[in-house]
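What follows is a structure written as structure tokens; I'll ask about it next.
All protein chains but one are shown in place.
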Amino acid sequence: MHPIVATLIKRIGLGIVSLFFVSLIIFSSLNLLPGDFVEAVLGQSRTEETVATFRKELGLDKPFHIRYVNWLSAAVQGDLGSTFSGRNASYANQPQQSTARTVTSLLKPRLYNTFFLAAMTALIAVPLSLFLGITAALYRNTFYDRTVNASALATISMPEFFVAYILIICLASIYQFFPSLSNVTSSTPFFERVYLSILPALTLTLVTVAHMMRMTRAAIINLLSSPYIEMAQLKGLSRSKVILEHALPNAWAPIANIIAFNLAYLIVGVVVVEVVFVYPGVGQLMVDSVIKRDIPVVQGCALVFALTYISLNLIADVISIITNPRLLYPK
Amino acid sequence: MNTNNTDNSILLEMKNVSIEGYSDEKWHPIINEVDLRLKRGEVLGLIGESGAGKSTLGLAAMGFVRSGCRFTGGSVLFKGKDLTKMNEREKQKLWGTKFSYVAQSAAAAFNPAHRLINQTIEASVSHGIGKQDQLQKDAIELYREMQLPNPEEIGDRYPHQVSGGQLQRTMTAMAMSSKPDLIIFDEPTTALDVTTQVNVLATIRNIVKEHNTAAIYITHDLAVVAQMADRIQVLRYGDTIEESETNNMLKTPKEDYTKSLWAVRSIKKKEKNAKDSILSIENVDASYGSGPKVLQNVSIDVPKGGTVAIVGESGSGKSTTARVITGLLPPQKGRILFEGKKLETNLDERSKENLRRIQMIYQSPDTSMNPRHTVRDIIGRPLEFYHNMKGSEYSKRVIELLNLIELDESFIDRLPSELSGGQKQRICIARALAAEPKLIICDEVTSALDQIVQEGILKLLLRLQSELNISYIFITHDIATVKAISDEVVVMHNGYVVEQGMKSEIFSPPHPDYTKLLLSSVPEMDPQWLTKILSSQKSKN
Partner (left out) sequence: MSKLENQYSAKDEVATVFIRRTFFQRALITLKKAPFTAWLGMTIVFIYIFVAVFAPLIAPYGEAQIFKVPYAPWDEIHVFGTDRLGRDILSRLIYGARNTMGIAILTTLLAFIIGGGLGLLAAILRGWIDQFLARFVDILMAIPSLIFALMLLSIFGSTAFNLIIIIAILDSTRVFRLSRAVGMNVAVMEYVEAARLRGEKIGWIMGREILPNILPPLVAEFGLRFCYVFLMIASLSFLGVGIQPPTADWGSMVRETGELIQYAQYDITAAMTPILPAAAIGILTIGVNFVVDWFLYLTSGLKDEHK
């Protein structure tokens, strides 16, 4: 078998194994709780019966591995359980009925919203960062480079909510170009959706570009100090030829990694931004659920985020593998 | 101004060239007002120790300075035009067409992402010297001249798919592709094995003669430069020490420094036949992890109070043998006897006493001492650890050891970065002596040092041996060193012991094939050596 296929299979296998372990961690972290979770959730109004019933319904009376397998098999089919919210009250009165909604039904619309926001950001942020990073590396130590660097450093030092609030003050409060709250719903038409998402996307873009640009610059500088670059110069090739034909082909792998890394970072930054702008995405859902201690929802959101993160890293590694001449053309 | 039609016109003239380099926030001189002259078709050998500025001067001959360096004076006249006054674009037109550069490490100089043939003709294509098809055909011809295997197809490979020697020859082909007036060879064979080196040297010499290309051949190896150059220029600390025709310089060097470079191995140890062995390894097989065997059925005896030299090229297993003896790599088969008793094969199982009695000195003085420890700490730790010495006894002994290695008390508080290469290696010797060992393994301890310094270290080691009756295992790839200090010799190749015996036996015929190859590949100071070797190889075929 061609070594590249073997490497790819190995890497993808590793990704699946990671996902498995991550799901195990997400599931089992619940069991790390000292004391009884059920009693904590049901609170003051609990009785022996409601506790037992609740436990039974949650499946908490079964042994650990059976619960895990049940949970996992359900999750793979799209069933992530039901939320805890709204349960305690109903249990106190009518133990048979449950008005709890499924986690999946909560997640679905928000998933679309979050990815929409992330895509909007990525579309602007990735090309912009690459451009800034590469030019800063090429014109190293010039005024341009120093300015770009300083601004990037300042931006990544600020918490995201700071950037968000400054943008709100300037663009939504003093000069009211954009709304400060982004209530998108599933029925919002496309262009209005874009309009409502501009401020959150702008915040995310600024932060992501700052990170990505610094990493790109560092990677390009590192690349430019390779000995074969000097050799190309000594062959009398023009600067642009050296960069385009010698540096660039070797840049795909590090740049793919940087993009994947930052897109993964984007997923995390989305959480804060959604909260600030009250944007109905997965991040906001997760934060609300954490405050309410609605574990199934938290687990579902965590799983979604982890899946995205692992997939992005996997894609980056795959790109590194298929652009590596040592693997493409083995000895 | 002479026209360039006659074969003997001056091609390159560097006058009063000075170059500075930037480090530690200051500009330091690298080259001081050096002159260099080169005629068409002439090969100039540029020799000197590391740090003499050879590479910098070589690049400057093209009008190129590395980043962090600058021209501060003088002129570089190429066919009458001053390169130091030209702008980047004008110089780029000359680079890759009239000038070519062959770097020391071919593996680093080739772009891993492009095929060899494309990189070979790249400069010519980009400067519009010829059409792609024709250039490719010419390149394949060059590959053939370089005696590369499968010249038609080898260009389609990627750099990682060919061996080091082949890559070096490909780089030379790349340099020749544009039929330049001047090629600068920067230590092209230093990274190669001795047996590969012969072929590469031969091809370079032929090619340069055939195409009447001028060349600057940079190296620190005197025997090599004697084969390749018409004239030799000696550089030291950025100054020219001496410059003249090869034969003249070899026979009658004028300056003391030049003479000192020529004085190769004035030491020649008298062979001593020891009756006992202090250590022997018997039938040892070893491998790293589950990989292939690195040592196969190796048996070696170390004479008591004498020196056995283990000689071989890279990959022969000499360093692995050292690791087996020290216990870092337990063998899969075989045993080790030390002073007649069986020695544990695993380092962790050995007693402190046994660990003390066998000491090791490494090749690279830069990485064998902790950069944060002072000389006192380095030499003193074995005293503390093995002999429990403290206080004034400790300090006194440290100074004694310093004197033993021909340094003095003033070195005691220095850090390794404040020592020269030779001084560092002496400290390492002192560190080994502090334990009062019976056996010292010297793993290529002089290979990273300059010629004169090597002399000094070898003399020191011999003196210590006669005073303290220590046995040595001396691992090296340098035949001259072997002749200088050994009593017995072991020749290794690909994990096998090819032969072993007294020095006189090994160096006189008849030899097993590999030993013959090895001995004949070592360049000698005779300028005709290469020619002789090649004709004897041809007559064999």
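Each chain carries a letter (A and B) given by its place in the written order, and its residues are counted from 1.
The working rule: a residue touches a chain if its C-beta (ideal position, glycine included) is under 8 Å from a C-beta of that chain, and two chains touch if they have at least 3 such contacts.
Computed from a prediction, not measured in an experiment: that's the story for all the values here.
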Taking the entire complex into account, which one of A:A219, A:M286 or A:I321 touches the absent chain?
-> A:M286
Answer key for A:I9, A:L123 or A:I166 versus the chain not shown reads A:I166
Hidden-chain contact residue, picked from the options B:G41, B:G155, B:G238 or B:P382 = B:P382
Where the unshown chain meets chain A, residue by residue | 18-19, 21-22, 25-26, 29-30, 32-33, 37, 140-141, 153-154, 156-162, 165-166, 168-169, 173-174, 176, 180, 264-265, 267-268, 271-272, 275, 286-287, 289-291, 293-295, 298-299, 301-302, 305-306, 309-310, 313
In the complete complex, which positions of chain B touch the hidden chain?
-> 22-23, 25, 67-68, 70, 256, 259-260, 262-264, 266, 326-328, 347, 350, 352, 355, 359-360, 362, 364, 367-372, 381-382, 385, 405-408, 413-415, 417-420, 422-423, 426, 431, 435, 452-453, 455-456, 525
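By definition in this document, only the chains that are shown with their structure count from here on.
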Listed in rising order, chain B residues that touch chain A in their complex are 59, 62, 64, 66, 89, 91-97, 99-101, 103, 105, 108-114, 122-123, 126-127, 157-158, 160-161
Contacts from chain A onto chain B in the complex sit at residues 226-228, 230-238, 241, 245-246, 249-250, 325-326, 329-331
